[in-house]
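The structure follows.
Note that one protein chain is taken out, while the other chains of the complex remain in position.
Moving on, here comes chain A:
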Amino acid sequence: MASTNDPFQFQEFEEAGNLLEANKDAVTISIEDDFKPEKQRKAAGFAPDGEDEDPLAGDDKTELLSGQKKSVPFWTFEYYQKFFDIETHHVKERIIGSMVPWPGKNFIHVYLRRNPDLYGPFWICTTLVFAIAISGNISNFLVHLGKPNYKYTPEFRKVTIAATAIFSYAWFVPLALWGFLLWRNNKVMNLVSYSFMEIVCVYGYSLSIYIPAVFLWILPYEWLRWCSIVLALCLSGTVLVMTFWPAVRDDHPKVIVAIMSAIVVLNVLLAVGCKAYFFSKPEPALQVENSAITAAIKATAST
């Protein structure tokens, strides 16, 4: 209120509500944050009072704690429970995200969001083990169908071998990759670094494209098998390469090429190795040759 008095003299103002009633168009500012002037005071270097410190300290502490998870020792059950903190739709999104590489969408940043899980990798690997064993069994059966001297055997040893191969791929390759990235991080300052669980998660989910591919391999057509292998390799290889590209792109070009080719080559080895070991090729030419040779041997032996 303008007054003819000295402007520096203390004046009593009426309540804000009454003032507003007089002049409804007046612009009003309300300061909601009571801590702001106190924070500014603290920042300016004034020593805060005892009672001012406690709410601010509480604020800082709660801010720090909300960002970081409670650290539990690794021998308790709760430690592993935090890796299973996902819901059904999360798992579905992650599986689809690992099958469809979208340019610009880094699997770890978009889907994991600092919440890697162990559910997906473990059950995808288990499903893949049984899928390979069962499909291999069925395809062998179909290939040898109708041959009189074929005895159908469900080969359960192959489950163990498949399990060893797939689980060691899903655990030791991420371990090696994580160790390598850690070593490079010491030499070259990288902005992006992945934790071990995140790498395991990416590798586990990237195996999910092989499950439908393995079921396609039941049909004994070589061209179909090779087409599906190539397609699956391209998709999962692309996802892996795109995920690890930000972590190595600041590095020496030779190192980048070495890492990327190692990732791709190991993926190829796993796929082709599984196909070669568990799925036998239909070889009619060889069979005819064998029977011809045995007939010839019998003929020469009888004379």
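What we mean here is this: contacts are C-beta pairs under 8 Å (C-beta built on N, C-alpha and C of every residue); 3 or more make two chains touch, one makes a residue touch a chain; residues count from 1.
We take it that contacts and distances are computed from a predicted model.
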Which one, "Aldehyde dehydrogenase", "Protein YIPF", "Eukaryotic translation initiation factor 3 subunit H" or "Vacuolar protein sorting-associated protein 26A", is the UniProt name for the chain you do not see?
"Protein YIPF"
Mind listing the chain A residues that contact the chain we can't see here?
77, 80-81, 83-84, 86-89, 91, 119, 123, 126-127, 130, 134, 137, 151-157
